[in-house]
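== subunit A ==
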Amino acid sequence: MGFFVEVLIGGLMAGVLYSLVALGFVLIFKASGVFNFAQGAMVLFAALTFVRLIDILKDTFAPIMLSLLITIALMVVLAMAVERLVLRPMVNQPGISLFMATLGIAYFLDGFGQTLWGSDIYTLDIGIPKEPLMLLETVFEGGVLVASEDLIATVVAGLLVVVLAIFFQRTRVGRALRAVADDHQAAQSIGIPLNYIWVVVWTVAGLVALVAGIIWGSKLGVQFSLSLIALKALPVLILGGFESVLGAIIGGLIIGAGEKLSEIYLGPYVGGGIEYWFAYMLALFFLLFRPQGLFGEVHIDRV
Partner candidate 1 sequence: MFYRETGQFKTSYQADQAIFPIRQDRIFILIWLLIGFAVIPLVASEYAFRAILIPVTIMGLAALGLNILVGYCGQVSLGTGAFMAVGAYAAYNFMIRVPELNPLFCFVLGGLTATGVGILFGIPSLRIKGFYLAVATLALQFFTDWAFSRIGWFTNYTPSGSIAVQPVEVFGFAFNTPLRKYFLCLTILSIFALVAKNIVRGRIGRAWMATRDMDVAAEIIGIRPMYAKLSAFAVSSFFIGIAGALWAYIYLGSWEPLAFDINVSFSVLFMVIIGGLGSIVGGLMGAAFITLLPLMLNQLPSAMGFEISTALIKHLEIMIFGALIIFFLAVEPLGFARLWQIAKEKLRLWPFPH
Partner candidate 2 sequence: MGAIDIPAAREGTLPSILVDNARQRGEKTAIREKALGIWQSWTWSEAAKEVEWLACGLAEKGLTRGKNLAIIGQNRPRLYWAFAASQSLGAVPVPLYQDSIANEMEYVLNDADIEFAIVEDQEQVDKLLEILPRCSKLKHIVYCDPRGLRHYENKELINYTDLSDLGQQRAKNSPDFFKSELDQCRPDDVSVILYTSGTTSKPKGVCLTHRAFVDVANGDIGFDGFNDRGEILSYLPMAWVGDHLFSYAQSLVAGFTVNCPESSDTVMIDLREIGPTYYFAPPSVFENLLTQVTIRMEDAGKIKQWLYKTFMGVANKHGPKIMDGESVGLIGRLAYLLGNAFVYGPLRNNLGMNRIKVAYTGGAAIGPDLYRFYRSIGINLKQLYGQTETVAYVCKQPNGQAKIDSVGVPMPGVEIKIADKGEILVKSPGLLKEYYKNAEATQEALTSDGYFRTGDAGFFDDDGHLKIIDRAKDVGALNDNTIFAPQFLENKLKFFPFIKEAVCFGDGKDSVCAFVNIEMDAVGNWAERNGLGYSGYVDLAGKEEVYDLIGECVAKVNADLAKEESLAGSAIKRFLILHKELDADDDELTRTRKVRRGFISEKYGVLVDALYDGSDSCYIETQVKFEDGRSGAISATLKIRNMDNATANQSQGVQ
């Protein structure tokens, strides 16, 4: 039983990280209807930039802080570039073309990041303690083993979600953003500048990517495979709904837990490695019963 809880908690914690990436997707999809496949590439790019800047700035008084600031600035520039070079010229194009364009962005960022910063595996150490913690020893025999970095990551991710929620609910920009998500034309007609909103969302998505990159990077090392966690986040999206922040979080937890549990309890029977596809199958199966995802909006076809 303790083992089950341990696996479950491990899964949930991985799930939080999926949620974080999925969150980036949701933000952009909500505000601009773009299915942003480049979210994974943004994670890699942000993490690469961050880790390499620390190395370059290691002799300064605060290499981590400085790097963080510069990386954040770079993500803002990236958001502006995307708005200017991709979204604006392609306004009113079909969703599929925009999706393809984000694939282009993904290719570009992957290539650009690795050209600029190299393609080795870089360890990222920003002082997160890594000792495992033994929890709930009183409840289960042998307790539950949890990595403290995972715990911290979970807390950080949770904090980020709260911050974003406040940002959306309480700030003017956040409200404008929700208006845009509801109806582009209406928002534009009451004077909400669409282009500005896009820059804001892409910046926020970039920051989320940076956080995800730092957490994953410090856990696994910063390397190309970070780019692929975008693929992990996709089933989370179908499960939670493309337009729901809450859905992204809960979906992430379900997928994270389900993936780990299935790998442990189901994997041995079919040769292992099922975490590659289990999440997708789970999401697909789920979709058959609820086509719009857990928290997605139901659209009634008006004819």
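Basically, contacts are C-beta pairs under 8 Å (C-beta built on N, C-alpha and C of every residue); 3 or more make two chains touch, one makes a residue touch a chain; residues count from 1.
On the choice of candidates, all candidates are chains of the complex that A comes from, given by their letters.
What you see is a predicted model; the values in this text were computed from it and never measured.
Looking at subunit A and the listed options 1 or 2, the chain it touches in this complex is number 1.
Per the touch definition, subunit A reaches candidate 1 in the complex via residues 35, 85-86, 89-90, 93-97, 99-101, 103-112, 114-115, 119, 231, 234-235, 237-238, 242, 270-274, 276-277, 280-281, 283-284, 287-288, 291-293, 301, 303.
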